[in-house]
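Before we start, here is the structure in question, set down as structure tokens.
With one protein chain held back, the other chains of the complex are shown just where they sit.
Presenting chain A:
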Amino acid sequence: MTEDPVIRLRGATKRFRSSSGGVHTAVHDLTMTVGRGEFVAVVGPTGCGKSTTLSLVSGLEAPSEGEAVVNGRPVAGIPDGVGYMFQADAVLPWRTVLDNVATGPRYRGASRKEARERAGDWVRRVGLGGFEDYYPHQLSGGMRKRVAMAQTLVNEPSILLMDEPFSALDVQTRALMQDELLRLWSGTGAAVIFVTHDLEEAICLADRVLVMTAGPATVKAAFPVPLDRPRDVERIRLTTEFLDVYREIWESLREEVEETRQRGTHRVA
């Protein structure tokens, strides 16, 4: 790739002070790049520090060492063009669907009318037409995810960060949302980092899968996913190509998962 990467982490380390007074290293010496329009999935054992990676790129946290560069500039504060879908619900419970989606444009100085027009458009695009005036508590988990997705995408991000956004959904709804995500993403040219602990999900969605080590997280290996687009998530996971890729990556991921499990049993014992 001759073009400059959109996202570059170089030797990034993030330490937190733990509640017991010690120091907890979430991410250690992490180096990765994401190109324009590239969909990268990050998989790793539970609790290894995958989410911290996203915090560094989004500017919510600053690296303790090393650097995070977005669009050629070191991250200080929240960079332009970043969208972030959180694992937990982050829609505003006191706003209707339409006003929730209009939140971003309003923050960025659009007039109420313009913001609502753009929001209305996105509410329909994520398949929630007719639900504009509902409050989040009146919607199902899947529908709330759609609201969150519209809320993020209405800002037309050039970088999309997703932190296990579908992990709380049931299996059928999750597949539906994955398809929906690919449909909405295709053609936007946005670079995506999608964090998940579900390898199947990672392969279905991504151009490239990064395997993280058991915490502190660093990139263990990178695997290209040579599957054609557009993809049908339900169908693609039954193809032999998919299973080949899955087996290859799982070999690498398994060691880290086992390592994490072993530490877990040590702690219990």
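In this section, a contact is a pair of C-beta atoms (placed from the backbone, for glycine too) under 8 Å apart; a residue touches a chain by one contact, two chains touch by 3 or more; residues count from 1.
Just so we're on the same page, contacts and distances are computed from a predicted model.
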Name check vs UniProt for the chain missing from the figure, options "Cytochrome C Planctomycete-type domain-containing protein", "Sulfurtransferase", "NitT/TauT family transport system permease protein" or "histidine kinase", returns "NitT/TauT family transport system permease protein"
Only one of A:62, A:90 or A:221 touches the unshown chain, namely A:90
Omitted-chain contact residue, chosen from A:39, A:131 or A:166 | A:131
Out of A:139, A:182 or A:227, which touches the unshown chain?
-> A:139
Given A:25, A:103 or A:186, the correct residue touching the omitted chain is A:103
So which bits of chain A touch the chain we can't see?
-> 58, 60, 78, 82-84, 86, 88-90, 92-95, 103-104, 107-108, 127, 131, 134-140, 142-143, 151-152, 155, 172-173, 176
